[in-house]
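First the structure, in the form of structure tokens, and then the observations on it.
Left out: one protein chain. Kept in place: all the others.
Coming up: chain A.
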Amino acid sequence: MYGFEALTFNIHGGYLEAIVRGHRAGLLTTADYNNLCQCENLDDIKMHLSATKYGSYLQNEPSPLHTTTIVEKCTLKLVDDYKHMLCQATEPMSTFLEYIRYGHMIDNVVLIVTGTLHERDVQELIEKCHPLGMFDSIATLAVAQNMRELYRLVLVDTPLAPYFSECLTSEDLDDMNIEIMRNTLYKAYLEDFYKFCQKLGGATSEIMSDLLAFEADRRAVNITINSIGTELTREDRKKLYSNFGLLYPYGHEELAICEDIDQVRGVMEKYPPYQAIFSKMSYGESQMLDKAFYEEEVRRLCLAFEQQILRSLILTMVVTNWVLQFHYAVFFAYMRLREQEIRNLMWISECVAQNQKSRIHDSVVYMF
């Protein structure tokens, strides 16, 4: 029953919620980012990060550093935090945490299949995979020639198996088919995650529904913009949109027929939460759209930690105060905030390495 999570949550989830709130306190602040933005080279960045939670992961890296090294080592910190939480979690929290890594598994599957299509060495591809998305039989992906084989030989025994029902064809894997497979899998994953959170109920359902709906809407916009001018048909484009979210179903109908960024803007500005995002951009411009979406995502993720209920029409202030804690959305929020932080570090490193420090603020998203 909504509002009474406090009675039972701490039995199984109290320790991990305390852990994740501790991790949240370790996220980089604006002061940290200001110091990083003034670095002259990557060794300076390493020196500044040595005073943060990433220090132990970077300290043994020899100079000269590369931006990919910084990203890899910072990702290891995220993976370690995740694995610690997963091994301490009980059901249903452990299933919730597993859901968080399915997106990375899909990315790894697509990386291996695409790389194999391009005759790359499997070992080289596996080294590039995201650690959160690894599974035992991942190397076997290289032998599959089409999606049916992919499913039958490898993925039938993985958590991604249920998502393949809409992808199973005997068509050979080529670049466009792989892209469609990626987006179809991710669509099925998001819908499954959404249904799981709805089943959990309570504050988790409320907050996660909002976060996942935003994710689905953002993906719809990105798919639309990236498919403009490509051979992807309107029908195929519409099939890639998730069946939930603020834009479902009427926004999807309109997005499916958009042919340029201004038409996308016209569709999105009808929805008040997204009007603010597109108002930051000038007409014909899409460069700042990513940053605008990331900023909105970070705002919502931080609110999950502050536990303000976003749809407050059905709740009184008393109930709101009682649900300050005791939901799983904080774990999802922490993982996403860490990923955003790593993205920020990657961007700062690239700007410093390319001597483009004046462009750092184009894409850094501040959290606190």
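Please note the rule applied: a residue touches a chain if its C-beta (ideal position, glycine included) is under 8 Å from a C-beta of that chain, and two chains touch if they have at least 3 such contacts; residues count from 1.
Everything that follows uses one rule, which is that contacts and distances are computed from a predicted model.
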Candidate names "GPI-anchor transamidase", "Myotubularin related protein 6", "AP-2 complex subunit alpha" or "Vacuolar ATPase assembly protein VMA22"; UniProt protein name, chain not shown: "Vacuolar ATPase assembly protein VMA22"
Touch with the omitted chain, as defined above, among A:Glu5, A:Asp32, A:Asp81 or A:Glu179: A:Glu179
Options A:Val71, A:Leu86, A:Leu200 or A:Leu246, residue touching the unrepresented chain: A:Val71
Options A:Asp192, A:Glu254, A:Glu269 or A:Glu350, residue touching the unrepresented chain: A:Glu350
Sole residue of A:Leu125, A:Leu160, A:Leu185 or A:Met367 that reaches the chain not shown, by the stated touch rule: A:Leu125
Sites on chain A contacted by the missing partner chain, in the whole complex: 68, 71, 107-108, 110-111, 114-115, 118-120, 124-125, 128-130, 175-176, 178-180, 182-183, 223, 225-227, 229-232, 286-287, 290, 343, 346-347, 350-351, 354, 356, 359, 362-363
